[in-house]
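Handing you this structure, nothing more for now.
As you look at this complex, bear in mind that one protein chain is not there, while each of the others sits in place.
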Amino acid sequence: MNDSVSGIGARVLRREDFRFIKGRGKYVDDIVLTRQTYAAIVRSPHAHATINGIDTGEAAAMPGVIRVLTAKDFEAFGGLPCGWQVHSQNGDPMVEPKHPILADGKVRHVGDPVAVVIANSRAEARDAADAVLVDYSELPAVVRMPDAISNPAALVHDEAANNICFDWALGDKTAIDEAIASAAHVTTLEFTNNRLSPNAMEPRCAIGDFDTSNGDYTLYTTSQNPHVIRLLMGAFVLSIPEHKLRVYAPDVGGGFGSKIYHYAEEAIVTVASKLIGRPVKWTSDRTEAFISDAHGRDHVTKAQLALDADGKFLALKVETMANMGAYLSTFAPCVPTYLHATLLAGQYKTPLIYANVKAVFTNTVPVDAYRGAGRPEATYLLERIIDKAAREVGLDQAEIRRRNFIQPDEFPYQTPVALVYDTGNYEATLAAALKASSYDGIAQRKAEAKARGKLRGIGLSCYIEACGIAPSAVVGSLGARAGLYEAATIRVNPTGSISVLTGSHSHGQGHETTFAQVVAEQLGQPIDNIDIVHGDTARIPFGMGTYGSRSIAVGGAAIVKAVDKIIAKGKKIAAHLMEASADDVVFENGMFKVAGTDKEVDFGSVALTAYVPHNFPFEELEPGLEETAFYDPANFTYPAGSYVCEVEVDPETGVVEICSLHASDDFGNVINPMIVEGQVHGGLVQGIGQALLEQAVYDENGQLLTASYNDYAMPRADDVPNFTVDHQVTACTHNPLGVKGCGEAGAIGSPPAVINAIVDALSEYGVEHIEMPATPRKVWRAIQAAK
Amino acid sequence: MPKVSMTVNGQAVSVEVDGRTLLVDFLRDQLALTGTHVGCDTSQCGACVVHVNGEAAKSCTMLAAQADGCDVTTIEGLSDGDDLHPMQAAFRDNHGLQCGFCTPGMIMSAVDLLQRNPSPSEAEIRKGLEGNICRCTGYHNIVKAVAQAASAMRS
Partner (left out) sequence: MYAFNYVKPTSLAEAAAALSGADDGTVLAGGQTLLPTMKQRLASPSDLIDLGGIAELNGISVSSGIVTIGAMTRHADVAASAEVAAAIPALAALAGGIGDQAVRNRGTIGGSVANNDPAADYPAALLGLGATVKTSNREIAADDFFTGLFETALMPGEIVTSVAFPVPEQAAYVKFPNPASRYAMVGVFVAKTAGGVRVAVTGAGDGGVFRVPAYESALAANFSADAVADAAVAADGLVSDLHADAEYRAHLITVMTRRAVAAAS
């Protein structure tokens, strides 16, 4: 780390902030194209029904209406593709039913799109959408996973027997069962991981714009990965080749996973624009978002942890049902499998691990990755069952974890669930978190709270995640249908200013600052001379986008590789200018120097020479100074940390107050600590939201009861405290920046810390577990039941 | 169609609107003031907060016609040119924003908050921002920013 004002390690204020605080951001819905029209989508009010007919006549005749589209208009096109294929234990590929753009003959969840009205104004489109008459015959709905499998009222897809998409396993079940049978102690925990709605504050929006003069399509969309959308929609759905399709995701108001996927509305506006010869915009409202954005989590799990007499973990057995919803969203199958089961070793040396995952179709909105994606589920499982085990065998919560930690001298560490951790120091983050949270003083604080009629509790959570997704060869062998490298281009302009074209996408993460810091440091240039360009397939050669905390670890590494190429070429140009051998030229602080001499030439002169090559080594080099690099990581990165949460419960009402939450993280090297801390803060509150407030609830008929902020409890400013955050550093060993990624940690580590703290507070009543979200009613009920 | 006349960011505007036009749609669609956002449809999220006669209002829960004769300030009108209002500066200084979508409404609410209470405690800041939802920041740095702005605006 250096202490420069704008390089790596500096708390540089964000360069993107100015436009946002002035109200000058450009989000998709802010874009108005000439002759733009508006789409309103008619959505299914039923969870499961056959469509007998659609009467669009009245709607088509209403003022301002241009066209009404139904499934018939999309017959020529493919369904929305799934990007990951998982195989069942018996070798069968997952059941992968078609996901039509508009429901074709049958609707499978409330919100399934059925028809589209295009009109001259938003209000006219909405008015006419109400006049589209759909004749449905309702079918029984499948909502709860256990019922869906064992006693299905209906099949969501005829081809999926018992509504099972796949039945997947990892590990040796026989060995596990033997280890559990002979263990000194076995702790069992059955629980659900609650279903969540991501709720990026910007609702999704898409504008299709077909250029009748040349046949080019432009899609403006709220996406975390425009190139991926171009590939998925262009190649698999609409058969538009890449050179005729531009996908542009300008400022995007948060994603948290929900804007990774290719959604029907993107294809709808693209097709509609060609049909009517005008741009077509669709903007989701919040209610529509609740019933059309992919949800997250939703597991029902039974876990068993076997321990020896010293509290050492012997074996972990996990059986999970994972809700896929009504259709397979883009990444859905990999979330409960390769992003969940492979993380079940956590920070511990558990020698035997077995996981069985049954993926289940239900008549609910598709479920896919949401901040953390699989890793919060794994962390919650592990840290809850360890907490319970410690109480059962009478060990301190920190001590039981310490006894099982992988030690610093044991890296690289091969877990029994496929991953190889490169580096870490789990004792260091635990020690820092315990110290910062005054763990040793809890007994006194509990007594003091009790005197006020409150119950105080403390909870620990030691998480690990696999980030920097991901080595293409690894994910390919696991069923990914794409590679997961990243691309970057460094364009040094003639006057020495620098455009960095990155395939990563910033929707709040601050890439325009962090990436510029990396380039500023490596090229020794003022940060103001560096521009980060992202989000536009027309300007950026290629990219895989931002998710899985991959931007700095993969996208940043690609930038470094491209910078290295710039420096290598620059050295040759400089050597020519200085009449030296390129091997003798070194690059330091923005100057090319001949080692051991006082000869030097600055970066700007080399750039100018590259574009005004009057004196240039043509025999060896082409003019220009622009380099592209693709970086495919050798391994995942493994951020890890320890969180300590302290709560106070009001036993009269069941209200839980978070008194403090300390996060001690190891993200490897940190480029901008201010931005990293901000990422942790945001993740912590999403985790607290999951633990205390948030749940997407369906009734037995498949109606979403929590389809607005009146019923879906979003964390507000007064629901949470200030946080303390610190960083311990073990640098990643296999990427050039030594970085690990920080985007998801807070949401992964915090839910079990909160719930463990509540269970601790309620332990005097004998409460062993409480389900998320731990609402006041649930906490009060747990106290009453225990009394 | 009612004719509405109001002052928006210091400029007089007078237009006929459909009666059902919301103030936020009027600002965004007719005046191209797209800094004011829509994040929900139940008056909860606060992304649409503007000032009407100097006080915070959710422009998604107000007809343009109701603002007839009013003085409306949006985020674009909070400071001139490339200047920053102390609240805007504080949000930048404290990393009080990430994706930026809730930010205009959050800033407008925070300015209203300090007008009512120039020296709020941390708890009062948190309570005062309950009508604005942010999904990115976890509020930690927003609370810091409002405290800094309060200090700056008092001095």
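Order of writing sets the labels: A and B. Residues in every chain begin at 1.
The definition used in the following text is that a contact is a pair of C-beta atoms (placed from the backbone, for glycine too) under 8 Å apart; a residue touches a chain by one contact, two chains touch by 3 or more.
Computed from a predicted structure; not experimentally measured.
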- Query: Quick one: which of B:Met6, B:Leu27 or B:Leu63 touches the chain that's been left out?
  - Reply: B:Leu63
- Of A:Thr706, A:Thr724 or A:Ser763, the one touching the omitted chain in the full complex: A:Thr706
- Query: Residues on chain B that touch the omitted chain in the whole complex?
  - Reply: 2, 18-20, 22, 41-44, 46, 49, 52, 55-58, 60-63, 65-66, 68, 109, 112-113, 116, 128, 130-132
- Touch residues of chain A, complete complex, unshown partner: 123, 127, 130, 287, 652-653, 693, 697, 705-706, 709-714, 719, 775-777, 780-781
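Going forward, only the chains that are shown with their structure count from here on.
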- Task: With chain centres taken as the means of their Cα atoms, state the distance from chain A to chain B in Å.
- Result: 29
- For chain B, which residues are in contact with chain A within the complex? 18, 20, 25, 28-29, 32-42, 44-45, 47, 74-76, 78-79, 82, 84, 88, 91-93, 95, 97-104, 107, 122-123, 125-127, 129-130, 132-143
- chain A - residues contacting chain B, complex: 13-14, 16-27, 29-30, 32, 122-123, 199-203, 251-254, 256, 285-287, 507-510, 674-675, 677-678, 681-686, 708-710, 714-718, 720, 722-723, 746
